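What follows is a short report on a single structure.
The complex appears here without one of its protein chains, the remainder shown in place.
Up next, chain A:
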Amino acid sequence: MIAGLGPHGGFILAAYLASGLILCGLAALILLDRRAQRRALAALEEQGIGRRSERKTS
C-alpha cells in the first residue's frame, strides 16, 4: 500500500497517523472525563449528598 502512494507515501501516512492519534486521544480523554464525572456524582448521591441535604438543614 505504501508503494502505491508513490515517493511521498511516508508523508501521507505520517499525516494520517498524527491526525488519528490526536483526534482519537482527544475523544478518549473527553469520554473518560465524562465517565469520571458521572461516577463522582453517583458517589456523592450514594452518600446522600444532594441539593435535598441543603434544604433539610435550612
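By definition in this document, contacts are C-beta pairs under 8 Å (C-beta built on N, C-alpha and C of every residue); 3 or more make two chains touch, one makes a residue touch a chain; residues count from 1.
By our rule, contacts and distances are computed from a predicted model.
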item	value
Protein name (UniProt record) of the chain left out of view, among "Heme exporter protein C", "Electron transport complex protein RnfD", "SLBB domain-containing protein" or "Branched-chain amino acid ABC transporter permease"	"Heme exporter protein C"
Interface residues of chain A (partner: the chain not displayed)	4-9, 11-12, 14-16, 18-19, 22-23, 26-27, 29-31, 33-34, 37-38, 40-41, 44, 49-51, 53-54, 57
